[in-house]
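Every protein chain except one is present and positioned as in the full complex.
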Amino acid sequence: MSKYSAWSVFKNGLSGHKNWDRAWRDPEPKTEYDIVIVGGGLHGLATAYYLAKNHGLKNIAVVEKGWLGGGNAGRNTTIVRSNYMMPGNRDFYEHSLRLWENLSHELNYNVMFSQRSHVSLLHSPAAIDGAARRYNTMRLTGSDGELWDLPTLKRNIPHLNYGPDSRFPIRGAAVQRRAGTARHDAVAWGYARGADQHGVDILQNCELTGVQRDGNRVVGLQTSKGLIKAKKVGFAVAGSSSRVWQMAELGNLPIETHKLQAFVSEPLKPLLDHVVVFGVGGAHFYISQSDKGGMVFGGDLDWYKSYAQRGNLPIVQDVAECATSILPCLGRVRLLRHWSGLMDMSMDGASFICKTPLENLYLNAGWNYGGFKASPASGWYFADLIANNRPDPIIANHDLKRFERGCNIDERGAGPDPKLHG
Amino acid sequence: MIRINCPFCGERDHSEFGYGGDASIQYPALDAPAKDWIEAVFQRENIAGVQQETWQHTSGCRMWIVVERNTITHEIHSVKPAHPGTKTLLANAGDHQ
Partner (left out) sequence: MSGHRIKNGGRIDRSKPINFTWDGMPRSGYEGDSVASALMASGDMVFGRSFKYHRPRGIMSAGVEESGAIISIGEGDRKDVNVKMTTQELYQGLVATGQNAWPSVRFDLGAINNSMSRFLVAGFYYKTFMGLPPFEWGKGTWLWMQYEKIIRKAAGMGESSREADPDHYEHAHGFCDVLVVGSGPAGLAAAQTAARAGLNVWLVEQDAEHGGSLLAESSDTERTAALSELSDLGVTIMNRTTVFGLYDYGVAGLLERVTDHLSSADPRLPRQRFWTLRAKHTILACGSLERHFAFGNNDCPGVMTTQATRTYLNRYGVLAGEQIVLATNNDSSYSTACELARAGASVTLLDARNQINKKVAQKLSAANVDYRAGHTVVKANSGAEGVSSVLIGKANGSEWTATDQLPCDLVALSGGWSPLVNLISHRGVKPVWDPSTACFMPVDSSEPLTMAGSAAGIWNHDDCIKSGHSAASMAAKSLGKETTSVVMPATGGWNSPIKPLYEVTVPGKQFKGFVDPQHDVTCEDIRLAHREGFVSVEHLKRYTTLGMATDQGKVGNIIGIALMAEALGCEIPAVGTTTFRPPYTPISIGALSGQSVGAHFRPLRRTPMHNWNLVNGATMTEAGLWQRPWYFARGVETISSAYIREATTARKSVALCDVTSLGKIAIQGPDATEFLNRIYTNPFAKLPIGKARYGIMLRDDGFVMDDGTTWRLGESDYFMTTTTAHAAKVMVWLEELLQTRWHDLKVHVTTVSEQWAGVAVAGPKSRDTLLECVEDPGVMENAVFPFMGVIETTLKGGIPCRIARISFSGEMAYEVYVASDFSPGLMDLLWPIVQSKDGCLYGTEALGALRIEKGHVTGAELDGRVTIEDAGLGKMASPNKSFIGSALRNRPDMQRHDRPRLVGIKPVDHNFTFHAGAILCSEDKVEGLGEGWITGVTHSPELGHWIGLGYISGGHEAWYRKRAIATDPVRKGNVEVEIISPHMIDPSGSRMYG
């Protein structure tokens, strides 16, 4: 398998690009694997990659019902940040950000991680104090974070709405410079290619249809490509977690599936160099510009439980209102496309990377809005859990029993209602 | 836009309503053991298909209703008041019309 580089592009250019290999193989399923990861999204692919790379394991398959990266991997707004503060989240997301920082080199695939700064606008003294707690915690745990006063913010992003007609005047911003955006599809492809190079079988169009159990063990997976036996199984199917869980006859999960819309404008010459986040007066909005030039933005959930991968108008309006209120020049910019993805909304807004009641089944679920940025660390720690059959202390609270313990790692403090953890 | 036929106000845009949650949850008695409460508060069947769910007509009559809705297609099969007492009231109101 050839290494990607400017040299290889040049060399292949001279030969009409006829000699490129497949980015990953398209193997027939074997009858049995040591480990099968269900879900060919970012988390599943990253898990397979790290199982092979970090733990030297062979004989691994990823089964994906459609095309890999077809779920939220390809539907998100590509923001990468680690501005989490709760114990259990802080170290996890920081580790993820560190993995992001070298991911292109690690995978020999340009995931275009652009550390262009994540700028959360602040509108009141109380909001500044609240952000200070979060960003102080980040600083004290080895991450970066800073507060920008108004002049600094104006210098960096001069065309935000600082005018007298602003309903919530901007007073400053909380900034993480190491945060930014990445090319979402490339991450899936890069992990797929990397996993494949380590011998992982990536089985696309292979839908899980049933889970064969023997007592409290999983013995095989029924798929659209036949029965696949497995010594260990990991579920990483955000949006469908409850469905596969119920296939394994495990009852209910503390998860509801909600949909989140995302938006992209027509391509424009550089208009915004940062990721900007706006949240005041019940609003929630985030925007950045893709390298192609489209303004990529999003807002809140559609507020009702849904498995429909399409959005509805009230949130479209709400998001547009945020967009033009904070960046008034966007009024004439045109929306090119809006779509939605299915979120595993957990009851406290935090995720699960944990063992399950079945001794060889592992769960990776409940990523709420945060799945994209989390994917490298999610794969890293999920692989570690599966390989060693025990959770790393960093993910000790990412288990299903935390609700019995009363452990609360709710970054928003919104309470046990999935729709509130946007 | 989902259109919800509020039993009190008629058909309205869903943006007038607030989504509650799974209406099949039976909240235990206040003095029930924590185990029952954990099940009710945190565990969800998360149906992909037709489910019973609560909504409140927040920008209308403020009544809570139980909606039978398909979570894949958003198709609504039935709507009824959440409080059984109001059902009787509605029926009586109908008699007087």
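Chains: A and B, in written order; residue numbering restarts at 1 for each.
Following the convention adopted for this analysis, contacts are C-beta pairs under 8 Å (C-beta built on N, C-alpha and C of every residue); 3 or more make two chains touch, one makes a residue touch a chain.
Computed from a predicted structure; not experimentally measured.
Listed residues A:Ser96, A:Ser325 or A:Thr356: the one in touch with the omitted chain is A:Ser325.
Considering A:Ile79, A:Leu121, A:Leu153 or A:Ala186, the position touching the chain not shown turns out to be A:Ala186 (whole complex).
Touch with the hidden chain on the side of chain B covers residues 1-3, 13, 18, 20, 23, 27-34, 36-38, 40-42, 54, 56, 58, 62-64, 73-74, 81-86.
The chain not displayed touches chain A at residues 3-10, 13-14, 16-18, 20-26, 66-67, 70, 74, 85, 87, 90, 101-102, 104-105, 108-110, 112-116, 123-124, 126, 128-133, 135-137, 139-141, 145-147, 158-159, 161, 163, 165-168, 174, 183, 185-186, 189-190, 204, 265-271, 281-283, 289, 291-293, 308, 310, 312-313, 316-317, 320-325, 328-339, 404-408, 410, 412-416.
Assume only the chains that are shown with their structure count from here on.
In whole angstrom, the spacing between the mean C-alpha positions of chain A and chain B is 32. Residue ranges on chain B touching chain A, taken from their complex, read 1-2, 13-15, 18-19, 21-22, 34, 38, 41-46, 48, 51, 53, 55, 71-74.
Residues 242-243, 251-257, 303-308, 312-314, 347, 403-404, 416-419 of chain A are the ones that touch chain B when the two sit in their complex.
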